[in-house]
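Encoded as structure tokens, the structure appears first; notes follow it.
Here the complex is missing one protein chain, while the rest keep their positions.
Naming follows writing order (A, B, C, D and E), and every chain is counted from residue 1.
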Amino acid sequence: MAQGYSFKYFNVDFPSSSPYVAHVEINRADKLNSFFEDMWLELRQVFDKLSTDPSVRAIVLTGAGDKAFTAGLDVKAASQGTLFEGGASDPARKAWGMRHHIVEFQDCITAIERCEKPVIAALHGFSFGLAIDISSAADIRVCARDVKFAVKEGNYGWVKEVALTARTFGAEEALRVGLVNAVYENKARAVEEAFKLAALIASKSPVAVQGTKEILNYSRDHTVSEGLRYTAVWNSAALQTTDVNSALLSGIQKRTPTFEKL
Amino acid sequence: MAQGYSFKYFNVDFPSSSPYVAHVEINRADKLNSFFEDMWLELRQVFDKLSTDPSVRAIVLTGAGDKAFTAGLDVKAASQGTLFEGGASDPARKAWGMRHHIVEFQDCITAIERCEKPVIAALHGFSFGLAIDISSAADIRVCARDVKFAVKEGNYGWVKEVALTARTFGAEEALRVGLVNAVYENKARAVEEAFKLAALIASKSPVAVQGTKEILNYSRDHTVSEGLRYTAVWNSAALQTTDVNSALLSGIQKRTPTFEKL
Amino acid sequence: MAQGYSFKYFNVDFPSSSPYVAHVEINRADKLNSFFEDMWLELRQVFDKLSTDPSVRAIVLTGAGDKAFTAGLDVKAASQGTLFEGGASDPARKAWGMRHHIVEFQDCITAIERCEKPVIAALHGFSFGLAIDISSAADIRVCARDVKFAVKEGNYGWVKEVALTARTFGAEEALRVGLVNAVYENKARAVEEAFKLAALIASKSPVAVQGTKEILNYSRDHTVSEGLRYTAVWNSAALQTTDVNSALLSGIQKRTPTFEKL
Amino acid sequence: MAQGYSFKYFNVDFPSSSPYVAHVEINRADKLNSFFEDMWLELRQVFDKLSTDPSVRAIVLTGAGDKAFTAGLDVKAASQGTLFEGGASDPARKAWGMRHHIVEFQDCITAIERCEKPVIAALHGFSFGLAIDISSAADIRVCARDVKFAVKEGNYGWVKEVALTARTFGAEEALRVGLVNAVYENKARAVEEAFKLAALIASKSPVAVQGTKEILNYSRDHTVSEGLRYTAVWNSAALQTTDVNSALLSGIQKRTPTFEKL
Amino acid sequence: MAQGYSFKYFNVDFPSSSPYVAHVEINRADKLNSFFEDMWLELRQVFDKLSTDPSVRAIVLTGAGDKAFTAGLDVKAASQGTLFEGGASDPARKAWGMRHHIVEFQDCITAIERCEKPVIAALHGFSFGLAIDISSAADIRVCARDVKFAVKEGNYGWVKEVALTARTFGAEEALRVGLVNAVYENKARAVEEAFKLAALIASKSPVAVQGTKEILNYSRDHTVSEGLRYTAVWNSAALQTTDVNSALLSGIQKRTPTFEKL
Partner (left out) sequence: MAQGYSFKYFNVDFPSSSPYVAHVEINRADKLNSFFEDMWLELRQVFDKLSTDPSVRAIVLTGAGDKAFTAGLDVKAASQGTLFEGGASDPARKAWGMRHHIVEFQDCITAIERCEKPVIAALHGFSFGLAIDISSAADIRVCARDVKFAVKEGNYGWVKEVALTARTFGAEEALRVGLVNAVYENKARAVEEAFKLAALIASKSPVAVQGTKEILNYSRDHTVSEGLRYTAVWNSAALQTTDVNSALLSGIQKRTPTFEKL
């Protein structure tokens, strides 16, 4: 294992079979990988660290065990925590404290989106509540046929019907509406395909891959003309990379290009 | 019928079989439920009233008769009205008057979107012109297999091809492109399913449901980070609701929770 | 051929069978219609000219030959050009020059989007790299079953997976994700259907069609309420057109309306 | 007095000396013109009515009596009203009700900004709390030397220092920071000058004046290029007005132009 | 005179006393430098050319003669032109044509803003109508004491009072509200100071100066955090310039740095 990647609720390893690929596993299978505060704080640490690790170029995110990617919020742990209590009795002070907690929770989940390396989530079994938030923050999503989604906690779902009725839905519906990119027979196959995608991405120029992620994230939240303007400025430096020549040359010489770390 | 819901062009009733659900029916079947100025002014009144009625938690919108949800604008009535005439001969004054009419028309249709309660449109038969606008303003759309859509009046359709060619299309295409959430065998079945959805939504906490609608509407028009910021502030008050405890407790006690009016 | 439409890399003609329809063909079949700087500068000229030609109401864009709509950037030509070299040795001056080149390249491609007339792209065979950019700038896209897409140059793709992995994909996947509106048996059929769409659009009021294109482009990049506000101002003048009466009258008299040039 | 302008808390009259000018006076001098809920609801009625009255082209807004334009919120009345109570005990339901009240209050104040005719506020004496909000919503502000401003109720004033310290300030400071356009010796003089400005505006083409107000309001909230785009569409109809010729002709003939109502 | 700078309505010269400074003079003194269509088309050509001329680093813009910077639109010429006529009789087609004219006019004026080099306007005498638009598009404005401003054409003024009343105002008021940076005794002194500013700017690194102009233009139209994000990407290439070292070294060696062309 690479140094400094020892965490309590997540396994992080670097399979020798997939160079430059990191594997993050949610590691609380006995509780269906459900989350409480310490876990999402650690999740942020994991992705902040991977974001700037030059030996990582793509990340696969999975849940331990057969039953669940994550069953969502650990309601029992949460009800004992600060989120639903607060100390104050004044509603305004209570609201202030809650907003702090919510903002921190959001910041932990979006660490996956902010992460400069592409993240591929492989979902299976129960994938409730913040499973949706976590996988939406990922760049690519694949799933096993047995996946069971739900938007439970009532927060900002991805379509009105599902959010307003809070009903569950399966792999095929998720594929049809574009929530996942692909469906595979079972967890093992979904994870296997996720690693293939990760390996493919990791074999490209990291200047190109990480720039593409940044530009796509930017473009999603801006008008087309704003996106083009940002792209032009970004690429005015990025296209000076020597990786362009490496890639062109490798194409001509029909060999696999190698790229320096970023 | 609840008090104050007597309208000329719309039936509004509250089926005893669906607590907290209002049923709005466009009631001009002999003219294929086509619209003229007085009707859209009344449509706004209907939804403004339902929006703040605490005994309503979900709304189903249908068209009377077998033939049409609505055939769109009543061209004959419109051509006698003020929209295409205006009194003035000066083109600039005419434009000023027209803009007033258009803005008021838009404001009447978006009353459905502004309505704080989720609105489910059940479409069937001819669903032309402003049927698209009305159902787009709704939160959930289901339809009967016999539905026939068209964007006729030339205004801002949902995709370029359909808007530019003004061609008609049916239920399956509408489902494929995500214009409707589901297709059912006929009008009766579509309406039945719409009521099931409405009943399901009406059984949830109105604090959660109406907050979710507000947040989803907000998020559609803002960046992801803006959406998260608004959600955090909103929920800092909303999560103080006693409904959270009611829901958790009911879950543990395996009984149906009940929620105070909002 | 209409006057002034003599270009080096593009055939522009006006089929007598389709009144008001212009046909633009990328004409470098021996190089798989791949692009270099002079070509995209000319592409802008073509569409800037068609944009304000009152005898044109719809445009069909195709690629010459059987093999490709366009294979993308002509890497060989590009590597000899200014884009990847620049004269300066100072990285900041080099970035300044590159930004100029990129902005001009983007401006040439978006000439298709800025064009006031609807553009229908009929794609077939290799449709790599800037084929995606060009067809995304078009209003409607149809393709032949043999089409083969890829996002190669690494810049601003349409979904993360495809952009990050740079993998190829075919007609059915393109249809499923909404990249193309329809798939046809082969190039001949795709082009035929593109002309039918163009003829249908060209038969409508140009005031309505060009206004619809402008409003749809505007609405895509703005919130719903901003879109409605712009539409109201736009239509305050547009609805004063005599074309509304012509269309209504023709409907009553069951004959085809004719519309003045715009 | 023009018909239909009978209000309880506001005098609305049309001085014969100033054609096309309406005078709105806050009329609760014994309570320093302080506001409570019924008053701001009526304020909205006043300005909504003037907005579409074709015989009005400019509006002067003043406060009755010598002591105050308005001392702000009537705290005593407010503390008995619904704003600070609400019926519900659930903090989330209470927040929902409060948001309703606040949104309605905001909507009443911004009726002045939405009003299609230019509004000139003439301030004097105590001008506390919502005096700032009301005059900010006006288009032009003049004041008497004895004016005394403060941001009291704790709501989002116009600069951080004044908002955060809630300190009072006078006419000269208001002029220096651009809060008011001009300072005059006393209330009589300020009101006199406000009427002169109103008369000058009322003598111009209403197509030009009301278009200018709309465009300036739009431009304040948009980028420069968005403002230019909106202006172009707006003026494509507005410049067709016959008022342009009237104004040019009057200039050549050296006589005062007259313009039709809008 | 540098090659290619021969224009009909503008003098463009390069004073040997001010290296890297271009002087653009509006050259129609007998008509108070008033504008008609051919002039603003040429204005765009002038600034588009200067924008990419590497031997220019700052531009001074003045009006010929003693009486006026520009008296605005040449009403007589304009009334004979296409702007107020159009050929069409259909109001919608007329509006379409007018919008084209207005957009082109706006594009000509904003050529000054788009120009990559800083532009300093030195105003004197009559500075009416589009004098405001032209100088607002400039980066820095100085004026002579005899300047007389007015917003005449009625569109897009800089403050409501001045725009709504169309009244004139002088140098001191322009300085107070920030419309001009400085006021000088007469035209000669204003032009002299404009050249001093231009020379000072021209002595700095063009990488820094032109980057600063781009970033300031961008930041004006975006939120603070958007501005910071753009700045970071921009500077990631710009700070690699060798000019940083040149400037630091010159500071240490107490000599004037020289910078390569951009």
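Rule of thumb we're sticking to: a residue touches a chain if its C-beta (ideal position, glycine included) is under 8 Å from a C-beta of that chain, and two chains touch if they have at least 3 such contacts.
Keep in mind that this is a model prediction, so the values were computed, not measured.
Here the missing chain is touched by one residue of B:Phe10, B:Phe149, B:Tyr184 or B:Trp234, and it is B:Trp234.
Which of A:Cys143, A:Leu164, A:Ile215 or A:Leu239 touches the hidden chain is settled by the complete complex: it is A:Leu239.
Although one chain is not drawn, its touching partners on chain B can still be listed: residues 230, 233-234, 236-237, 240. Listed for chain A, the residues touching the missing chain in the whole complex are 52, 88, 90-93, 95-96, 100, 207, 210, 237-243, 260, 262.
If you put the missing chain back, the residues of chain D touching it would be 75, 79, 83-84, 91, 94-96, 98-99, 102-103, 106, 110, 113, 154-156, 160-161, 163-167, 177, 220-222.
Quick note on the criterion: only the chains that are shown with their structure count from here on.
Comparing the residue numbers each copy contributes, chain A and chain B share less than half of them at their mutual interface. Relative to chain B, the chain whose mean Cα position lies farthest away is E. Here the repeat of A-E among D-E, B-D or C-D is C-D, since over half of its contact pairs match by residue number. Chain B and chain C have Cα centroids separated by 35 Å. Chain centres here are Cα means. That of chain C falls 48 Å from that of chain D. Under the contact definition stated at the top, the residues of chain D that touch 2 or more other chains are 91, 95, 233, 236-237, 239-240.
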